[in-house]
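A single protein chain has been omitted; all remaining protein chains appear in their positions.
Letters are used for the chains, namely A, B and C, taken in the order the chains are written, and counting of residues starts over at 1 for each.
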Amino acid sequence: MDTSNSGASAPDTGLPAHIKSIDDIPGTTVFTPEQSRRGYHLNMCCASLMREENREAFRQDERAYTERFPLTPAQREAMLARDYNAMLALGGNIYYLGKLGAYDGQSFQQLTARMTGIPEDELRKIMLAGGRSVSAFDNEERGKNHG
Amino acid sequence: MDTSNSGASAPDTGLPAHIKSIDDIPGTTVFTPEQSRRGYHLNMCCASLMREENREAFRQDERAYTERFPLTPAQREAMLARDYNAMLALGGNIYYLGKLGAYDGQSFQQLTARMTGIPEDELRKIMLAGGRSVSAFDNEERGKNHG
Amino acid sequence: MARIVAGVTTSHIGAVGAAIDRGLSEDDYWSPVFKGYEFSQRWIAEEKPDVVILVYNDHAAAFTLDLIPTFAIGCGEQFHPADEGRGARKVPVVKGHPELAWHIAESAILDEFDMTIVNKMDVDHGLTVPLSLMFGQADAWPCKVIPLAVNVVQYPPPTGNRCYNLGKAIRKAVETFPQDLKVMVWGTGGMSHQLQGRRAGVINSEFDTLFLDLISRDPEAAARIPHLDYIYQAGSEGIELIMWLIMRGALRREAKEIHRFYHVPASNTAVGHLIFENPR
Partner (left out) sequence: MARIVAGVTTSHIGAVGAAIDRGLSEDDYWSPVFKGYEFSQRWIAEEKPDVVILVYNDHAAAFTLDLIPTFAIGCGEQFHPADEGRGARKVPVVKGHPELAWHIAESAILDEFDMTIVNKMDVDHGLTVPLSLMFGQADAWPCKVIPLAVNVVQYPPPTGNRCYNLGKAIRKAVETFPQDLKVMVWGTGGMSHQLQGRRAGVINSEFDTLFLDLISRDPEAAARIPHLDYIYQAGSEGIELIMWLIMRGALRREAKEIHRFYHVPASNTAVGHLIFENPR
């Protein structure tokens, strides 16, 4: 089998010159190994909500339920407060956090409103008009890139 | 990375000319996809004995325990009778069957005695003298190759 | 002999599944999305594939951080819709094709793809939404489905090049399967979307169009796009597009694009959908 598609260079997608690694993308937390290690228990706690019996226990006493998992205090408070940006910074991955969102009956568009700070109806209009621009944050100062 | 170790031919290990595929090896049942599909429930039933609670239930009533798994009647009888060659022919894999052996307190050398029909003390002597020859069965008629 | 007759790519957006399940597919917001699949539903009703090899990603449902396979092929008899946090979708059980699936697994492993063989797993919206889009609401799916789950949740996913070559390995495997079967390969996910963080909600029609063109006419170039470009240009979840390359590698180089649909938005995501036919 010919597996040699290398040699030729990658097509130019117009990547800005200052975006050199996945850590350079503003407003975006790639779920790297480091993040995965940081967020392991937080993500597994959210994932456990895929079982109805666990959702029921979480419903009874959210805080007590989270104490089944060795979360850091910051992770626990972020989860109880539904602070998605904080959870992302603490190692959360959006698909795991999405199980918490599903438990709350929140759509991803509602979660997006929370994470971006854009009101839901405005966000809906923005999406209908073609969505947000990928370069929206590119001119931010360095240091503001994450979360 | 250089991954091209092809081109040159494989070293000659002295494989007999009539051994052209894994199906040609006498007295040997390779755990192919076909065997794996055939033996799925038998193997999973044996694997379940890796939990003490399941071993306890099996101890109480072996037949009733095996009925938790959709074994074929032939698989069930072979398992209850500890007929390892029959289990192999019915899709068993030796590492799964080995959990049943472990439950019974049988060593692999004891299982070998059962499968080969060689008495235990004789087998021990054969192994101490260098083991059995790989070509021992090569001159068998065709059709006797398996199991 | 089995043969790959066609390829399909499509987004697999969860909200689209919810819209179908709630009967909203004719409202103002959703009808433009489903319009793009009207041709496809007619087409596939005529094509009648025996088996679909459905490339998708599990979204932390069947696989959690406890175990993350890069490529997992479903070799079981059947796969149930997953409970993703509010109960499972009420769609039919997915029936597998164990014989062909095992054959592909065996062939691909001997071709040095390090497959994970899975006999038991639930399948999430990544797999069931494409079935709903192509077959509509059904009491039973009209064909067998071989799930092929690709890790795109945990960085790093496989490279685009690796995906493209896995597609070629699948083609070789299907073409050496002795039963007479009409097989399709579907690549799902994408197009541009980002579900996380302050940059959530990005859409990039320019990149999406480039990608649609490349996957159709210059797949080798598409296979060279680095992860970084996907994540920046198509959003962090747009990386799912690498899965389309598995479909494309499984089709012949000269396969013909017979249908294209692109629409923004469905929820937070750009919808992209292609159909390719192999030369007869």
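Note that in this section a residue touches a chain if its C-beta (ideal position, glycine included) is under 8 Å from a C-beta of that chain, and two chains touch if they have at least 3 such contacts.
Keep in mind that this is a model prediction, so the values were computed, not measured.
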{"item": "Visible contact partners (per top-of-document touch definition) of the missing chain", "value": "A, B, C"}
{"item": "Residues in chain A touching the chain absent from view", "value": "33-34, 36-37, 40"}
{"item": "Interface with the unshown chain - residue positions in chain B", "value": "1-3, 5-6, 8-11, 13-16, 19, 21-22, 25-33, 36, 40, 43-44, 47, 49-52, 55, 84-85, 88, 93-96, 98-103, 105, 107-109, 111-112, 115-118, 123, 126-128, 130-134, 136-137, 147"}
{"item": "Residue numbers in chain C that touch the chain omitted from display", "value": "65-72, 106, 109-110, 112-121, 154-159, 161-162"}
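We adopt the following convention: only the chains that are shown with their structure count from here on.
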{"item": "Geometric centre distance via CA averages, chain C-chain B, whole Å", "value": "38"}
{"item": "Centroid distance [mean C-alpha coordinates] between chain C and chain A, Å", "value": "22"}
{"item": "Rounded Å distance between chain A and chain B, as computed from the means of their C-alpha atoms", "value": "48"}
{"item": "Chain B: positions in contact with at least two other chains", "value": "none"}
